[in-house]
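Let's turn to subunit A:
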Amino acid sequence: MDAIILQILNGLDKGSAYALIALGLTLIFGTLGVVNFAHGALFMIGAFVAVTLQRIFNLSFEQIDPTKKDFLGNPLKVEVPYVEAWFGADVGDWLIDWSVPLAIIFAIPVMLLVGFVMERGLIKHFYKRPHADQILVTFGLAIVLQELIKYFFGANPIQTGAPDAFSGSMDFGVLLGFDPNVIIYPYWRLVYFLFAAIVIGAVFSFLQFTTFGMVVRAGMADRETVGLLGINIDKRFTLMFGLAAAVAGMAGVMYTPILAPNYHMGMDFLVLSFVVVVVGGMGSLPGAVAAGFLLGVLQSFASMNEIKSLIPGIDQVIIYLVAIIILLTRPRGLMGRAGVMEE
Partner candidate 1 sequence: MKMLGLSQRDTTFLLIVVFLTLVTPILLQPFPEGSGMATFNAGYPDLMQRFAIFGIFAIGFNILFGLTGYLSFGHAAFLGVGSYSVVWMYKLLGYNVVPGILLAVIVSALFALLIGYVSLRRSGIYFSILTLAFAQMSYNLAYSVLTPLTNGETGLQVYTNDPQVLMGENSPTSPHFFGIVMNESAKLNVGGWEFTFNNGYYFCAIVAILVFYLSLRIFRSPFGLMLRAIKTNQTRLNYTGLNSRPYTLAAFVISGMYAGLAGALMASMDPLAGAERMQWTASGEVVLMTILGGAGTLMGPILGAGFIKYFENIFSKINDNMLHQWFAWMPDGIEDFLIGLSHFFVGKSWHLTLGLLFMLVVIFLPGGLVEGGQRIAKAVRNRRSKGDGAEAQTQPAE
Partner candidate 2 sequence: MGILEVKNVGKRFGGLQALSDVNLSVQENTVHAIIGPNGAGKSTLLNCFVGKLIPDTGSVMFNGQSVLGLKPHQINQMGISRVFQTPEIFGDLTVMENVMISCFAKRDGAFRMHPFETVAHERDIVEQAEQMLTDVNMIDKRHMHAASMSRGDKRRLEMAMCLAQEPRLLLLDEPTAGMARADTNNTIDLLKEIKEKRDITMAIIEHDMHVVFSLAERITVLAQGTPLVEDTPENIKGHPKVKEAYLGEAA
């Protein structure tokens, strides 16, 4: 029982990331009818917004510290971050420590902007082109974005830590009445899961309870009719693209303490997220979220030693295997509608 709970918990953070990316992919696909292969790159850009902010906070100048001497007795030069000099040591330290969550504040406008530029500059010219062309051009864009990041940040992963307050682990088992030290779970993963739940909840309530969201949902169901009503659906769809980009970006920001950002993380997650979308059913938002968590948890179960010894290699292929089985038995995915992307 404890092992099962542990695996579910372990699967949640990856599942959260899949769900967030798949949610954005589905929003874009459902509203604009565009298959966006550059969506993983948006996730990656988000992660690097966090890296950049941390670097900015760490920008330092050299100062002679009169209280310290080196071993020759000369005054010692120390690096002092500007933020400490400007806001005092306490606030400065706090800013550096909390740079990852703070990056969210910066990531939202940055990602909205990236999203708008992408949609207005490129994607909108591809509404009427075949899906294959959309895949190809966004695939090209993904390569470009990935290489730009590689150019500026190098090829190696960059460690970006969580705030000290969340860097440890909690004994989750005790809460549930198990013995201590059975279910140990890092705080940050819990934070990530809660964060994902909030974002997903916010997106759904936005679509459910605002007029804007209602129009978008109507547009997803039947674009032509909504267009005929004289509602300018295009402008709303541009905004949706920005929103989807922001969701992916925030997912990337918060994921940095779990996975040190590298330039190819976008592609790695994109491939899996696409599988998630297909399993959930193209165009179904609840499907995307459910499939994201489902596959995350399944992957985590498959990597249990007991299961691996039963079916060797299952941990490596479980997601793809599930996708193949689902596509063959339920071509519309778990919750897909009829007629989406068929022929």
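The rule is simple: a residue touches a chain if its C-beta (ideal position, glycine included) is under 8 Å from a C-beta of that chain, and two chains touch if they have at least 3 such contacts; residues count from 1.
Criterion applied: all candidates are chains of the complex that A comes from, given by their letters.
Quick caveat, the model's predicted, so the values are computed rather than measured.
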Among 1 or 2, the complex member that touches subunit A is candidate 1
Residues of subunit A defined as touching candidate 1 within the complex: 35, 122, 125, 131-133, 135-137, 139-144, 146-148, 150-151, 155, 267, 271, 274-275, 278, 282, 312-313, 315-317, 320-321, 323-324, 327-328, 331, 341-343
